[in-house]
Every structure is written in structure tokens, then in C-alpha cells.
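A single protein chain has been omitted; all remaining protein chains appear in their positions.
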Amino acid sequence: MELFLMTITTGVMVGGIYALVALGWVLIYKCSGVLNLAMGELTLIGAYVTLTFYQMGVPFIFAVLGTLLVGIALGILCERIFLDKLIGEPILSVIMVTVGMSFFFKGIVQFIWGSDTRVFDPPVFALKPIEIGFLRVSSVYLWSFILSILLLLIFVAFFKYTRWGLSMQATADDETAALSLGVSARFVYAAAWAIAFMSAGVGGALLGNINGINISVGYLGLLVLPAVVLGGLNSVPGAIAGGIIIGLLQNLSGTYLDNYFPGGVKEIVPFAFMAVFLLFKPYGLWGWERIERV
Amino acid sequence: MRKRLLFSMLVPFLAVILIAGLCSAVSAADIKIGGIMDTTGATSDVGKDYALGMDEAFKWINEQGGVNGKKIKYTWFDYGYRIPEAITKYKLQKRLGSIVIMGWGTGDTEALSPTVNKDEIPYVSASYSAHLTDPKKTPYNLFFSSDYSTNARAALTAWFDKKWPGKAGSKENRKPRFAAVYMFASPYCSAPIKAIKNQAELLGFEIGPDQDVSLFALDTKSQVMSLKEFKPDVCWHGNTTMSVSATLRDAYGLGLGADWIVNNWGFDENLPRLAGEAAEGVMGATPIGFYGQNYKNMDLLVAAAKKYNPGVPQEKRLIRTAQAWGDALLTWEALKRADKAGDLSGAGIMKKGFETLVNYDIGLGASPITFTAADHRPTTGCLIQEWKGGKFQEVARVDLKQRWPDKWEKEWLGW
Partner (left out) sequence: MSSAWLPCGDYHENYRQDQGWWQSSFIKTKMILLLALVFIGIPFLASEYWVGVASMVGYTAMGALGVQLLIGYTGLVTLGHAAFIAVGAYTSTMMILQFPWPQFMLDWGVAYPLSIFTAGIVAGLWSVLFGLPSAKVKGFYLILTTMAAQFITVDFILTQYVSQIGGRGQAFSLPPGTIKIGPIVMDSEREIYFLMAVLLTLMVIGLANLLRSRAGRAWVAIRDNDIAAEALGINIVWYKLLAFFVAGFMGGVAGAFWVSNTAALSPEHFPFFLSLWLVGVILIGGVGSIHGAIFGSIFMVVIMELLQMAVIPMGDYFPKLLIDFAYIKDAAFGLAICGFVIYEPNGIAYRWWQMKNYFNLWPFSY
């Protein structure tokens, strides 16, 4: 029972970070229709930028804020250089450009920061766990979870109540109508990328605090795909639920399935689950069903 | 217009590549040695320092006059810890005419072994897998250090001798519990598992389920929680420093309470840096002295590192530099002997070089090296050190041959 509860707790907490990154993914898709396979590398960049700020002596919270600023700049830059020209191109071209971006970023990141694990030194969160009853939760996990939930709330509020957020929603809904009402589509696309970069950056910074940063943080970018598919590609609450489900699924399978299928189950289960899930619910939990006409 | 721009940039770029590529004829040198290193892949945390150290060692050797006056031309490539890339790079080395190859990982070294035998090229690897020590199967594979299986057996024995008597369980007269953590799919990590389990049985341990931790792992919570069910007294970690430190941190965070023994590639100066307080009391196999530790010849190594790579900060240098020197010095000695005998063919280097070494001491705190035509296990035991109170301290020097002479001679060769 204790094992089960601890697995669930860890799963939900890691899932919180996944949800944050998944949210960034969904945003880009919703606003500009780009299926982004470079999300992992955005996370990686965020993690390393935060680390660099932190090693320069900037307090962690300001390092994260600095990462947000860098994220905005990079997001807009990416959109302008790579994706601006691809609006309306076939899905394959768009995906392959993001694949190309992911290779490019990965190469650059490794060239600059190397491939060995780096940790936040001195540690931001104490290594000693917090004990709640018999549950032992690392303080990193707890803080990351709280922080990611907080950010999720901020993002959701941004979409619901601010002018920019509403204009982004409008563009996602019907681009032509939004344009006719004076919303600048180019601005919306750039904003979507900036926000995605920001959420990925914060996700990366938090993940990096758990046990350090190395290139495998970028694997998150692939993991985020099952999460968004579960939720439905264009649903913000779906992305959050999907992220948490994937976190849970991973930890449950790591703890319980490992005895039956030794080795590597943890990494595979989200994808296997996704493949089967798609057969039964091709549009995810809350995705829009598209009706096709000839 | 944009297309024009792309082409006007692309074409000169390609032309430069083409010219540079075609001009790359390697200048003639007396003795060519090739290197296949990992500076970008899954083991680059330890591989980068090894690659630097190897380069420095050969520069230093050339400064000492090379092999009886002949200079060494050392060319190395990164292969990113991928077996296919290693095969490509091996072919490239063969084309460049290398007569000895300094290799790296276990997977690629073992995979290439049949080809190396056919080509008769001595292959000195940084993989100390015991599978490479039986000359009947792998006559051309060599290394300077105690093999992984010896490391594992020695580490477990040292823990059993020194730590177990102080534990609460030993007074209750129960069996000590042991579990292994490693990446199942990695040949390096899984190489000594059979041996350490055999040793655990020999010493009367209760053996728990293995846990799979990938070399790049950052999150090992679920593995540690599965371990917690078994409540081990001691765990073996068979990976490299990156994932070892992640596991140590998670074990510390979740309160596992077991001691850790670690294979040599997971035990270096980076471990306490990455794992922090979780590294306290971790024991590991050390084939050679730590960087700058007080051993014979270590000052030469440090001086060479400062001279040839002044850009790399001293505190970033690891025991891996010394390990590279171990392999390089071993090769140097063998080449000198073979050259004196006038036979620098592959078979000559083996028979007249390596296999004439008896209790050869390279200094640097390594155990003396012996190769015979029937047994390529370089040493009979291993030094176990421990991270305690902010520095590495010797725990025990375990000599397996002395302790189990029969098994050492008859049973334990080649796995």
C-alpha cells in the first residue's frame, strides 16, 4: 500500500511537469497548426539557460525569470526564421522542419554545454525529503509540482481573461474571422511560440533540479506526444490531464510491470498505450473530431 | 532571390568541404596508432577525459623519444558510443594503417572482436570486460586494469569483510541482502553481473531482483522504490557516473538505507560533485590512482595535462586521464619490446610485446600487469576505495587469486 501510494504521488508530481510542457505543445498546435517535434529541445535549452544563469550567481527564481525572457526572444526568433514561411504547407513539411530544428538545437546545445550531467550547485532544493506521514516526497518534486500547477493556472487565466489570450483563441478558432476583426495573425503565431518556449523552459528548469540535466531531458519532447494525444490535440485541459496520466502510467509500470518485463518498460509504456488508445479513440479524450469532405 | 542566396552560400561551403576532404591524406609516420573514443555519447561523462588523457599520453610518449626513436602518429575519432559507428571508425582506422587501436566501450569491443582477430590488430580497450580476457576466444583484446568481474567480486568481498560486521543484521544472524542495479541492455553494465551474483552466492548473500537504470537516466524513483520492497543491505551499481549519481540521489531522497558499491566507470571525482551528500560512504573499484593522488609517475601525468591542454581546468580532470595513461603506457611498453625484437606485425606485438610482460608496473597506483599466452587477465585483484569525509580513502586491496586460487585458475577465466 505504501509503495502504491508513493508511486502514485511521484507519478502525479512528475506528471505536473509533463503537463506544463504538453501545454506549450498544445498552444502551438492550437494557434498555428504546427505539430512540433522540437519540444524536447526547447525544454533542454530552458534547462541549460537557467543553469547558466544560476551558476553566474543569480538566485533561482530570477534565473527562471531570465529564462522566460530568453524563451520569449528565442520563440519569436524561431517562428520568424523557420515557421513563418510554412503556414499552409503540408503536414509533412511542417513536421520535418521541426525535426530539423530539433537536431539543430540539440547539436548546438551539446556543442555549448557538453553531454555530461550538470547539477544545480549549490542545490536549489534540499536533497532531504519531506515526510508527510509515511510518504517521503523529495522537496524538489513538491516544489516543482506546486510551481507547475501555479503556472498552469496563470496560463489558463491568460487565455480566459486577457485581450492577447482571447485574440489567440480567436485565431485558433477561425483565422479569417479573427483577421477581419483586426487580430494580427503573425503576432499570435509569435506569441504562441514565445509561450511554448516559456513553458518548456520552466519545465526544463524544474526537471533539471530533480537529478541534474543532460541530453535525456530532451526525451521529454517525445514523451509529450502521448500526453497530448491522450488529451486530444487541441484541448488545454486535455494536455494537463494527459501529462499527469503519462506521469502516473510511467511510474506505475516502472514499479509493477518491471518484474514481468524486465528492462525498459518505463520508457515504452506511454507509446504502447498511445498506439492502442488511438485505435479506440482516434481523437483523444477531448479533441475536436474533424469531419472531412471531398 | 532567397533561393539564390541559399545556393550562393551552399556552393562555396560544399567546395571547401570537398577540397578539405580530398586533401586529407595522412602524412607518413613511423608508427600509426588509432583511437576510437566516446566524447559525445552515453558514456561521454567519463569518455571525454579519457580521450584527452590518451592524446596527452601519446604526446608525452613522443617527447620521451617515442618507440625506440620512432614517432607515434595517434589519430582518434569520436564514435558516440554507438556500435555501428564504431565499426565504421574501425574500418577507417584500418584504412589509415593503424597497427594498434585504442578502443573504448564494451559493446563495440566485443562486437568487433572476431574482426580484430582476423585482421590481427591488437585492440587495447577501455572496456575491462572479463569476456575479453580469454586468449582462446579473443586473442587480440587487451587492457591494463583488473577486469569488471574482478572489480565486482573484489568490491563485494571488501564490503562483506569491512562493512557487514558493523551492520545490525549481522548480529541477528541473517543473510546479507544484495541487489544489482545496471542497464540491462548495455554490455558494459551487464558484463560483471553473472560474476557478482556468483560471488554473492559464494559469500552467502540473499540476492534480490535486478533493477534497470539507463545510462542517461535522471529519474530512478520507481527503481529505487522496487528496491525498497526488498530492503537490500548492499547494492551494486554497474553504470557510469551520470546515472550512478542520479540513483544515489533518489535512494537518499527515498531513504533506501543500503550501502552502494560501484564499478570503476561510475566512481570518480565527479560522483560527489553530482550526488552531493548522497555520495557519502559509497565504495568503488579503482583500477588506478585518482587524478593527482600521491602515486609514482602521477606528477608526470599532471604536468602533461597542464602542458598540452591548458584550457581544461584542473578540477575538471578525473581518474579517467590516469586510466588512459594506463592503457597508453602499457601499449608503449609492448611496442618497445616488440620493436626491439624487430617484429611490429600484429602477431609480433602480441607475442613479443604484450605477452612478455610479467608483473610490469606502470606506476600511477595500478596493480602490476601480467599477460601470458593462456590468460589475458592483467591483474589478480583490485583496490577498493571509499568516498568518506570529503576525500577518497582506501578500504582494502583484495587479491582474488590469493584467496580463491583454485577458482581463479580454473573457473573464473573469461566471464
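In this document, chain identifiers A and B correspond to the written order of the chains, with residue numbering beginning at 1 in each.
By our rule, a contact is a pair of C-beta atoms (placed from the backbone, for glycine too) under 8 Å apart; a residue touches a chain by one contact, two chains touch by 3 or more.
Nothing here was measured: the structure is a model prediction, and the numbers come from that model.
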item: Residue of B:125, B:190, B:367 or B:385 touching the missing chain in the full complex; value: B:190
item: Residue of B:118, B:171 or B:410 in touch with the missing chain, whole complex considered; value: B:118
item: Per the touch definition above, residue among A:19, A:101 or A:168 touching the missing chain; value: A:101
item: Absent-chain contact - pick from A:8, A:76 or A:268; value: A:268
item: Sites on subunit B contacted by the missing partner chain, in the whole complex; value: 2-3, 6, 10, 14, 16-18, 20-24, 26, 39-41, 48, 51, 55, 75-78, 80, 82-84, 87, 90-91, 95, 107-108, 110-115, 118, 184-187, 190-191, 194
item: Residue ranges of subunit A at the interface with the undisplayed chain; value: 35, 82, 85-86, 89, 91-93, 95-97, 99-108, 110-111, 222, 225-226, 229, 233, 261-265, 267-268, 271-272, 274-275, 278-279, 282, 292-294
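Please note the rule applied: only the chains that are shown with their structure count from here on.
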item: Where subunit A and subunit B are represented by their mean Cα positions, the distance between them in whole Å; value: 37
item: Complex contacts: residues of subunit A adjacent to subunit B; value: 3, 6-7, 10, 14, 110, 114-117, 119, 121, 123, 127-129, 136, 138, 207, 210-217, 219, 250-251, 254-255, 258-259, 262-264, 266-267
item: Residues of subunit B defined as touching subunit A within the complex; value: 40-41, 44-45, 48, 184-185, 209-212, 214, 216-223, 225-226, 228-229, 241-242, 245-246, 249-250, 252-255, 270, 273-274, 276-278
